[in-house]
Every structure is written in C-alpha cells, then in structure tokens.
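Yeah, one chain of the complex is gone here, protein chain that is, but the others are all in their spots.
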Amino acid sequence: MTTPMWALIAVFAPLASALLLAVLAPIRRRGGLAAAVSITFALASLVGAIFAVIGTLHAGGSDWTRSWLASGGALPLSVTFGVHVDGVSAPMLAVVALVATCVQLFSTGYLDDESSASRGRYFAYQSLFLFSMQLLVAAPNLLQLFFGWEIVGATSYLLIGYWYKKPSAARAAVKAFWVTKFADMGLLIGLVALFGFTGSFEWTAQLAPAAATAVTLLFVLAVMGKSAQFPLHVWLPDAMEGPTPVSALLHAATMVAAGVYLVVRAQPLFAQAPFTQHFLAYLGAGTALFAALLALVQTDLKRVLAYSTCSQLGYMLAALGAGSAFAGFFHLTTHAFFKALLFLAAGSVIHAVGSNEMSKMGGLWKKMPLTMLVFIAGAFSLAGFPGFAGFFSKDLIIDSLSEHHLWAPYAALLLGAFLTALYMGRAILLTFFGPHESHEAEHAHEPGWSMKLPLIVLALLSVGAGFFGGDLWHLASLTDYVHGVYHFRFGAVASVLALSGFVVAWVAWGKTREEPALARSLAAFANRAWVDRLYVFGYRAGLLLVSDVAAWIDRYIVDALVNVVGSFFLLGARRARRLQTGNVQDYLFAMSLGAIALAVWSIWR
Amino acid sequence: MTFTATMIVFALVGALAFVGSIFTVRSSKLVHAVLWLGVTLGMTAILFVQLGAPFLAGIQLLLYVGGVMTLMIFGVLLTKRDGDSELKTEEPSRERGALIALAVFAVLAGTIWLGRDALQRTAVPSLGTGWLGTSLLTRHLVAFEALSALLLAAMIGAIVIARRRDPDQPSEPKES
Amino acid sequence: MTHHLLSLIVGAPAAAALVLFSVPATEKLFVRIVALTGALISLAGSIAVLATYNLSEGGFQLRETYPLVPRLNISLSLAADGWSVALLLLTGLIIVAGVLASWTLENRQKEFFITLLILVAGVFGVFVAQDLFVFFLFYEIAVLPMYLLIGIWGSSHAITEGGPFKYIWKLFNIGDKQYAAMKLTLMLLVGSALILVGILAIYSNGGHTFDLFALAKAHYPHHMQLFAFVLLWVGFGSLAGVFPFHTWSPDGHASAPTAVSMLHAGVLMKLGAFGLIRVGMILLPDGAHFWAPFVGTVAVINIVYGALAAMHQKDFKYVVAYSSVSHMGVVMLGAATLNVLAWNGAVFQMVAHGVMTGLLFALVGHVYERSHTRDTQRMGGFATVMPGVATFFTIAVLSSLGLPGTAGFVAEFLVFLGAWHSAYSWWAVAGVVGAFVTAVYVLTIARRVFWGPPDPVKQFHELRDVRRTEWGALWILGAAIVVLGFWPGLISSHIDKATVANLQQVNGAAAVTLNDSGHATRSTVGWAKQSDAHRVRPSMMGSAPLHPSYALTRPMPAADRCRSAPPIQRAGSRAPDATTATVVMR
Partner (left out) sequence: MTLTTCLILSAALFSVGLYGLLTRRHAVGILLSIEVMANAANLNFVAFAHYGGASWGQAFALFVLGLTVAEVAIGLALVMLLFRSHKDVLVDLANAFKH
C-alpha cells in the first residue's frame, strides 16, 4: 500500500459509511448498529491517516489524482480530484480522524436518550461530515478544498439542526448556513477569479500582486465566515444549539479550523499578498481579544467555549498573518485536541446536569472527579499553562508576531492570553466548585465508559501533544513553505500572564458566584446582540424589502402588462363577437363579398 | 349577322329560363316557386339539346323535373306552418341581395366580355351518348363510383336525419 | 437496434399513448403499467444512447432520416450529439419519475397519461430533430398539451394576495387554473409565432432547406441575423422563462398538477434555452454576438430577480416556480457568454436544474396532496410526519443553492467560470450573489415547512410520508442529483464534445482576427465591437493577461493538472507591447 492509498482510505472510508447509512434504511434505523458502522469506518479512516503520516515521514509527500471535470476547446479546464499527502495534510487527516472517532464514540453515550432512528440519522451525518472534512484536508487543489468546504458547511447545517423540533436549533442551523454561505461567496468568486487569471485552481499559482491581493482578500472573506472571525462570528455561538459532541467536533476542533487550514494550504498565494497578510494579522488579533472579552461574560458553559474557539482561531490567523504558517498549523492541531476535550467534558457535565447554564451547576468536583480533571487539563492547555500542549503552540504564535514586529496584534494576543486564563478559571470555578446550584447538580454522576474513554484519550493528547512540536515541524517542513528550524523559547511573559489570569479568576470567583461589577458592565456593553441586530436589520430592511419590491413589481407591473394585453383582446373579442349573428345568410353575404373582391383582384390586378 | 332559327329558339328559351328563375326566387308562394323552377329546368333541358347533349337533357327532365321537383313539393307541403303567426325574425334585406347578385353578374359578365376573343369558337360535333357512357365507365370510373357511394350515403343520411325520434328517448334539450 | 434507437425513444411514449387510447379507463392498473412502460422504454433508450454514443468520434450520431415532404425538403431526420445525449437522459428520468409521481391520480388518469406521453414524445423529438421544420413541429407538440394538462388536472388553490391588491387578483382570476393555463398557452404560442417567423427567415435566407446541418453552413445577411435573433430570443425565451416573458411560469407551474410541473419546469423550459442555442445562436452567430451583452444582462436579472421574487412568496408552489425562473437565468447566462465553459455549464445546468426542480415539484406536489394547502405559513415541522420527503427536499434545496456534491454546483460553477471570461465579469459576481440569495430563501422555506416544531394546531399530524412507487420517483431524481454532483464526467464529456463543435460553428463564422499584441478582436459591428474595442479592464486586477478566451484560435498551453507539472506562469508571458490594460475578449 502506498501512502496515497492510505490517504484514500482515510478519505473514502467515511463516505462508504455515509452511503451505507443513507441507502440502507434497516441499518440506519437501528441506532446502535449505525453507530457501530460509523465508528468502525471512522477508525479505518484513522488507521489510514496514521499510515499516511508514517508514509510521509519515510517517503515525503505524494499524490493520487484523477480527472474529475474537463472541458476542451479554446478554454481548457481540467479539474482533478484525489489526495495530496504532504506534511500538512497527513497529520491533519490523522487529527481529524482521531477527534472524530473520539467524538463519535462519545456520542453513543451522549445520545442514548434519542430514538434509534434519529441516532441513525445522526451517525449518517457524522460520517458524511468526516468524509467531507477529509476531502477538504486531502485536497490536491483549491477546488476540491472548496468542495469539501461547502459540504462540511452543509453537514454543519444538518447537525446544528439535529434537534429540529427546537425552534432555536432550526433557526441556528439556518443562520449558520446563511452566514457561512455569505462568506463563501468570497471563496467562490476568488476561485473563479483565480481560474480567470491562471487557468487553474492551484495554490501554487503565480499572480500579479494586485490580483493576488484581490483573490486572497476574497478568500479571507470565506475564512472569516468559516472560522467565525469578527464580524462574521455571530453564527458560532448560536451553533451551540446542536448536540455537544457536534459542537466539539465541528464547531471547535475541525470544521471551523478549515478556514485556518485554507490559509495554511494556500500559503504560497497569501505570501504574494502582503496586504492580505497584514489584514489577517490584525483581524485575527482583534477577534482573539474581542471574543475573549465576550467569553468572559457568558453564563452558558458552551458559549464560553464557543467564544473561546473564536478567540483561538483568531490566534491562528494572526500567526498566519505574521507569515508563520507553522505556528498557526501547530496551534490548529493542539487546539483540536484540547478544545474537543473541553467540549466533550462540558458535554458530560451537561448530560449529567441537563442544562447549559453555569448557574445551574457548581460543586460538581465531588460527583464527577474525572470530568473535572480532564476539564482542568483542557483549560490549562487552552490557557497556555506551561508544559501543556497549548503552551507550546501559543507561545510560538506570540513569538512569531514579535519577530515580525507586529506590535499591536502582539499586545492584543498577550492580553488575550491573560483573558483566556481568566475566563477558563471562571468557568472551572463556576462549574465544578462552590455549592450545588440545582437539584440535578446534586445528583450528577460520572458518565459511562463510552464517554470516559474519549475524554481520557483527548486529555492525554492535550497534555502531551506539545512535546511533539518538533516532529510536526519535521513533517510540515516537507512542504515548500515552512522554512527554518523549530526553535522553542520559553515565553515568560505569556506564562506569567496566563498564571495571573488563573489567580485573578480565583480572587474574583473563588469565594462568591457573584459577577464582579466590571464583568457586568462588560456584559452589558459587549453582549453579542448588537452585531446580531445589525444583521437582522440588514436582512429585514435590506434583503426582505428588496424581495418584496421585486415580487411586487413582478405581480403588479410585469404581470399586469400581460394581463392588460390579454384583457384588451378579451374586450375586443367581446365587441367583434357581434359580427357573428348566427344567421347563415349574413355569412353568405360576407362570403360573396369576399368572392367578388377576390375575383376583381385576380382579374384586374 | 343573320338570325337563324337556332338563334331565335335560343333567345326564346333563354329568356324563358331567365324569367322562370326570377319567379323561382321571387314568388311569394313556395309551390309556385317550385313550379317556376320546373320551367327553368325544362328550358335548360332544351338548351342542352341545342348544345348537343340530348342524353343530358333527358336526365335533366327525368331527374329534376320528375324527381327533385316532386321532392320539393313534398317538402313544401310537409313543412307548411299553421299560418304566419310568429314572424319573430327579420326579413333579409332585398337590396343587399340584389346588390350582391348584380355585382356578381357584373364580375362574371365583365370577365366573359374581357375574354370574348378567346371565346370565339365554333361548335364541334357531339361525341354522342355512347362515348359519354364509355368515358363514364373508363376515364371517370373512380368519380362515378364515388358519386354512387355519395348518393347512397346521402340517402342513408337523409333517412337518419329526418327519422322521427323514438318517443321513449328524451329529445335533446332544446336550448338557445 | 441502434439504428432506430432515436425513433424508439421518440416513438415509445407516442406508441404508449396510442395503446392507451384503446384501453378502457377502468383498467387502472393496466393504464398505469402501459404509461410506465412507455416511459421506461424511453429511459432505457436514453441510457442506451449514452452508452453507445461514440465519444472519441463526436458529432452527430445515430442518424435516421425518413423523407416527409420531399418537395419542401422536409424530412424526419433524427440524430444525437453530446447535448442530446444529456438532455435525452434528463427527459427520460423526469418522465419516469413523473409517471411514478402521478401513479395515484384519481381524475381521468388515462387521459392524463395520454396527454402527458404525447407531450413527452414532442420533447424527445426536439432534442434529436435535425430538421428545422420537424424541430418546430415537435416543439409545438410539446407545448400545446399543457393547456389541457393544466386546465383539466390543475389546481386553483393559490394563496391569493390580501389587502388592496385583492381586487386585481379577483379581476383577472389570478391563481385560477384556467387563468394559468390560458396565460401559459397564449404566451407560449405568441412566442411560437415569433419563432416561426424566425425559422422562415432562416429558411428563405439559408438556401430553402430545413436541414439544420445545411442551414448551419449557409451564410446569412448580417441585418437579417440581428433581426431574426431577436425574434428567436423572444420566442424561445418565453419558454425558457426569460425576464420579462416569464410571468406565465410561476402561475403555470403553481397551477399545474405534480407530474406536469415536474415535466414543464424540468424539461420544457429547457426546450426554450436549447432552441435558442441550437437555432438562434448556432445558425445566427452574428446575431448571437451582437445581442450577447443584452441577453446576458437580462439573464443576470433573471437570476437575481427570480430569487428575490421567490423569497417573497408564501405559496409553496410559487416559491419553487420562481426558483425555476432564477435558475433558468443561469442557463441563459451561460448561453449568452458564448464560450466553452459557459456553454458546458448552461447545458449541464439544464440537466441539473431539470432533475432538481423535478424533485422539488414532486415533493411540493406530494405535500400539497397530503396537506391540502400551499400556504407555507400554516405548515411547520413536517419532517416529523414525513421524514422521507424532508430528506429529499433538503437534497434538492442544497442542489438548488449550488452546493458542491450536487449537480447544481457543477453547472453554476462552470457558468460562472465562463462568465468571468466574458467581457462582463460582473455577470459572474452577480450570479454568485444570486446563488446566495437562493440559499437564503430555500433554507427559509425548508425550515418553515419541514423543520422546526410540529404545528400547534395538530392539523397536519396525520399526514403520511411517501409510499411505494412515489419512493421510486424520489430516489431516481435524488440519486441523479448526487451522482451528477460527484461524477459530472458521466455526461460532461459528452456535453463538452458537442459544445466545442458547436462553438466552432458560432465563432468560426464571425471573423476573428488577432491583433498585434496577440489579443483577439472581433470584427462584428454594434455592441460587440464597441465592447471589444472600448471595454478595457483597469490594470488593478490583472497585469497578467487573462486566460485566453475561445476567440483565440491560438492553441492554449495545455493546462494539464497533473501535480508534477509546474504551475502556469503567466506573468512573464505577456506580449511585449501589451499595455497595462488588457483588452477583454468575448
């Protein structure tokens, strides 16, 4: 088996599972069987991905492509599909497959209240998601990437709307699709333009500077949507209406990271556009700070994590903006582990308590010690506690910004690091410590093994993955845009800030569950609603109004013309009808006249 | 131009035919009109003889004067209404009819007048009844057979149309 | 057998209709089976055509010619090229699905199937006719039965407007099936009349023959082309739903019975676009080039305006009907762009939209049949009671918004790629925006009807999901959407073959010269010339020249996408005297 073959298994095993579940209703309707099928194929995908990584380590990158769509003539188009295995895609395949497997396993426990038919539906969606994500990751060109990009968007829509009987879930699903689809217009136009300029969909294409800036800025629009960057981040908090494992997989670990992955992948293009890179750095840093502030004032545990995801994606994009593709990519992988872990742990809590609100939790450390431990491990990793995985990758990002003298984003990210520790400290304290705030919290208990096992696996990775940075570097440097050597410097400032964040959190929420005055005023200011309202206003006053006008014009102007013409003939006919007396001799008279006229004309013409 | 006997006969017979036709279309009593039609048809038969078609003249007398006229008289008598009580319809305009008739005549006569040079022909000897019979059964056989089929169809059709409806069956709704 | 494949396809539905004439209407099952058999034979024939078409050879194949009126050079001449292959397949799929979807029709089913099958025979005929007269004949056969189908089997339960405009609705009987049928028939017949004039103009200027092949070789006077093209555009455009001649379409599709909506929106509207390309553009290249900017702009209006109008609709069927107007805009945009990619996209969109809208109408019809309402505001949570319908609706909706992995994406993407290469790149941008608007309204409608909580009135709790044969219809169309989305090569290579040949006809006829800097200019008059000479793209976007368009006869460096090939370096390949501005080629 060659490396691309393993990668093909990684990509297409989930597709097989999705097809099986979609077509064979008997399997799908038996929820447990569906879960088994889905997890088996996810494991196959994981195995394929691991072998692809090993193959890449030994033999470097390789490809397997086939023609997908071609057209001839004077405008040749030749699109291929297949897998492109290199130091970036292979580890990413493995990360995605690993997290997905964990999440699917977790889901079997999490969703045990659901009817088996709807669980079957869930796992069909999950398999489809995994397939499309792997398709995106392994894409040999930007078009296939876009292909996967859009299907993950659609599966995200399906999974957010999984509990469609909840109106909020149905609405959130549509909202997520709208926002990302709006952003995807950028990617679509960008691709069309890229083809217009180069005749291909390669990320290695060479463009004129202006064209490169235009195309990459269009890509950035899509990235902003998919990776939930300000001001297109509004869908992500709402997406928490989906089941928590979905949030863990799609809206934290993998799908939202697709935007970052796109920028990593298209690094050769972005490198040609310095303006875009600067924009990206400021955008990422701004979002990192902004979302961290918002995370601080949430009362919903999942929303804390959602805003934290926005914030961390901002870190990655800032690093990419600084031109350090590896830092962003590294953080992408570690973030996938610890954020999935945090979400799953949160899911375990929510499963036990039956509510997302932190005000209903509290004191859970006695009831769910394992969950608490892994949650704290994830939080430390996220906050960049020295030695944990996030510490390594985040330091690399902050370093890369200082290297490139982007001081404003640098400062924002440092402040963000402090805030991260602060809000995670708050979340830990409010959730696991203090008194029980509800009846359910009093009777909470640890979940079963199907949920514990993924937690433990991910916790181990969240703690230890940082030490493999050098290996990842080794892999990633197989691509042509990761240069230099991996050097790790202990980021003292960031560490101190992170630690002080936890200390401040302890001071603020250690004894009381009351919000400090500062946080309350922040909440009042930064409540996400105002951005949302702006969009709602734009939708109602913009799109809906225009649509009403268009429909009105269609019915009462364009169509009215038709009706008026029709009526004209109808009325005319009503008059002309009087000519028809019904009397044979009148007709004869007319006939004779006609015959005479014809005869006269034919004789004397 | 000398007046021969043929010409005189022609003029007389033609005038009679014309007069007959006028009365056919103008006489207020239909029975009279039928009789006048008989006069017209009879005069035409004489003209046929003059034009070398004696067989046709015979047929004309037999078929028309004998058959058709009888039928017509039956028709007139059978449809005699119970007095002219309800004259709810308008009389067709005589002037309009006359105008059209005159116009048609003018056109026809004008055409004939324009083509009078081409019409300067001498009579050819008749080919005879035997020839006519032969040609009917050879050259015009298809048309002849079609005509016979037509006559049969007309006969059946006339019977079907004029047949009195079965009193059991409801007659079709009379609506206007 | 292959010698008569095309006449088999065209003849099978007609023969089935003939058989149905002699079947008593009380034998319901037999009637259905005969209708289905006719449809299935056509589908099988279409698949056989796909399989037997020799792709390496290209051109028109499976030719059959039977003299019809020798004195006027009219012959029943059938042949299939790549486009026909794709469109025959589409029609086959839709008619089979349509028969299955009307399996349980109660009212005069026999007569319904007879009319439907005659109509579909006409559709098949148009796609393979090689004689202009026969083409028109089939076209009319396809258009006329609509009047009966809508007038007799249609529905009049449109959600009418309230408020001050209620009066207008009443005055014209808008929403009534008679109104819809009459409007549709009259508008399309007026269109047909214009087409007839156009066809006669072509006939008399093209050497008094109806043979399309010979007509394509003929040379037509320039001004005649400009004039006749407009006639054909209006005529065929009426059927294709081109703004502003589209207004029959929402009313007609909304009032038509399920199978008819499927067939009409799915296939018949394509006849318009197909006719415009095959007769209008290929025979009258000057006219096509001259009017292309106008046609394309109107098409863009169609896309955006149709989508916006659809967004406003409260009536379920009207939403889908307006979406057809919008999607046909994509076809027309592709047609107007006059290059390989866009034409490929246009034909692909014909197929994609046909399948997708067929599926949508099947589902909408099913929902209407069960719930007896078309008011989306009264519906809600139907996914609970009819999960199958909801699933397939979602698939169709995703195709409609151009999601990759569905047929809709391939088509729209090709059209946008092509449109970017025209002189009017903003067409592509507007098209993308239209696709976004589509996403907004289709998702709204999907959420309003299918997702969300079940309705509180409990009026719709007893509705049933699709059953038995209806599954067949849904699976056929749903699978076609996904298969074509993942494997467009199934038909795209056929389409491409025909497109390249046809486009050569269009662009070869108009004089193309290369100027010194290597850019093509076209020596046609009017808008086209102006646009070539004066439309200059500012250097902001591309100091690298654009990808050469079709107009360039110079062979393109093969853009082979194997990974080892170096990326195409265009920045250095500029002609020495090219200024910073690049002439945009059409």
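Things to note:
By written order: A, B and C. Residues from 1 in each chain.
Throughout what follows, a residue touches a chain if its C-beta (ideal position, glycine included) is under 8 Å from a C-beta of that chain, and two chains touch if they have at least 3 such contacts.
The structure displayed is predicted, hence computed values, not measured ones.
The missing chain, though absent from the view, touches A, B when the full complex is examined.
Among A:A59, A:L588 or A:I603, the one in contact with the hidden chain is A:L588. Residues 6-7, 10, 14, 17-18, 21-22, 24-26, 30, 33-34, 37, 40-41, 44, 47-48, 50-53, 55-56, 59-60, 63-64, 67-68, 71-72, 74-76, 78-79, 81-82, 86, 89-94, 96-98, 100-102, 104-105, 108-109, 112, 116, 119-124, 126-127, 131-132, 135-136, 139-140, 143-144, 147, 150-151, 153-155, 157-159, 161-162, 164, 174-176 of subunit B touch the missing chain (whole complex, contact as defined above). Interface residues of subunit A with the unshown chain, by the touch rule above, are 580-585, 588-589, 592.
In this text, only the chains that are shown with their structure count from here on.
Distance between chain centres (mean CA atoms), subunit A to subunit C: 34 Å. Per-chain CA centroids place subunit B at a distance of 63 Å from subunit C.
Chain centres here are Cα averages; for subunit A and subunit B they lie 95 Å apart.
Put simply, subunit C touches subunit A in their complex at residues 161, 165, 168, 172, 174, 182-183, 186-187, 243-244, 247-248, 250, 305, 308-309, 311-313, 339-341, 344, 381, 383-384, 394, 398, 401, 403-405, 409-410, 413-414, 416-418, 420-421, 425, 428-429, 432-433, 435-437, 439-441, 443-444, 447, 450-454, 488-489, 492-493, 496-497, 499-500, 503-504, 539-544, 546-553, 556, 558-563, 567-571. Taken in their complex, subunit A has these residues touching subunit C: 63, 65, 67-80, 84, 132, 140-141, 146-151, 153-154, 157-158, 161, 164-167, 170-171, 173-174, 177-178, 181-182, 185, 188-189, 192-193, 195-200, 202, 204-208, 210-211, 214, 543-544, 546-552, 554-556, 558-563, 566-567. Of all residues in subunit A, only 585, 589, 592-593, 595-596, 599-600, 603 touch subunit B in the complex they form.
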